[in-house]
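All protein chains but one are shown in place.
Moving on, here comes subunit A:
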Amino acid sequence: MTNEHRQRASAEDRETQDSSAIVFEGVTKRYGDGTVAVESLDLTLPAGELTVLVGPSGCGKTTTLRMINRLETLSAGRLLIGERDVMSVDATRLRRQIGYVMQHSGLFPHKTIADNIAVVPRLLGWDKKRLRERVAELVEMVGLDEALAARYPHQLSGGQQQRVGLARALAADPPILLMDEPFAAVDPIVRARLQTEFLDLQRRVQKTIVMVTHDIDEAMKLGDRVAIFAQGGRLARFDTPARILSTPASDFVVDFIGADRELRRLALERLDSLELDAGLTAPRDEIVARARSYLQQAGSSGIVVLDEHRAPLGWLDWDTLKQADDRARIDSLALKPWRHRLYLHDNLRSALNALISAPGEVMPVLNAQGRYVGVIDQLQLTGRLT
């Protein structure tokens, strides 16, 4: 490579580093048989944000994603990354500057985890030392045990493989990350954990991320913005999750986000944004007579019994209290425990779920240390709905 070549190459690299908004201008994708996957799409995905493309199958969301790194070729229109038209750049060079995570990790079975992660840096000609350091850094960043680096993909669980897939995509620190249903193939529990960790990671790395999913809950949870596609590759809505849920704008969007959109909105709000009721509580060593008088004064149907660390033991209702011996300790009575634990960082939708199965009409809320901070009741939640 001549000096001049090298300078030009690094100038091009910088270009993607600096301006990485992705702009679709009248982009159309038509296949040979005449089917239109994407129809005259105008869309600007802002730099440093996570945009989720969501919609029913066959709506062109995956095709849209794959046009960004030229896995699909556009039939008409322009697709810009920053100022640069993707069709004017060499495809392999473009792809090395764009991370790609797929549904099934697509790891190379004959290479170790470390070598899988190092693929793109190696294509870019990094030296050994830099490669090694980067791999170690990434293994930690995506939450993998470093002992796994020397293993092979088939020795890892699905969740671990997805983490490696993410590390591989991030390896050369690309400004843009494309993710094609990255969490769809793992079981729901692992998925929820990966999603949360991924959000944390995005807060730290601040890349321009485009993610495809068919799961509207995932879209609303992860997206800074959500683009909802309708059949035939039309963009039905592009906005923040909160605005989409409060003003859906069209029947299609209402249908797609579902009849329970009010409930979905609850999922966007956390308990610590509410003013919690202090509730009626008593320590476990309280005697029945005193507890009875608290209850009568407050006009409540029951009381939250707390242990010595102010963690809720259970719900004591009037019927139990009424029949008990005056001088008995209340923790000797039949307390009704809660099936769920609700913390301040939980969202209102989980609160609603917990309330439905709670004994009594209230649900205690805990701080991060598990201590009681107050209660939430159905009335407070329904007040939050329109």
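Basically, a residue touches a chain if its C-beta (ideal position, glycine included) is under 8 Å from a C-beta of that chain, and two chains touch if they have at least 3 such contacts; residues count from 1.
Please note the rule applied: contacts and distances are computed from a predicted model.
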Ask   = UniProt names the one chain left off this complex as which of "Osmoprotectant transport system permease protein", "DNA polymerase Y family protein", "Cytochrome b" or "glycine dehydrogenase (aminomethyl-transferring)"?
value = "Osmoprotectant transport system permease protein"
Message = Given that one chain is not shown, which residue among A:Thr92, A:Gln297 or A:Gln323 touches it?
response = A:Thr92
Contact residue for the chain not shown (choose from A:His104, A:Arg243 or A:Arg371) = A:His104
Ask   = Among A:Thr112, A:Thr320 or A:Gln378, which residue is in contact with the omitted chain in the full complex?
value = A:Thr112
Key: For subunit A, the residues touching the chain missing from this view   = 69, 71, 92-97, 100, 102, 104-112, 119-120, 123, 152-154, 168
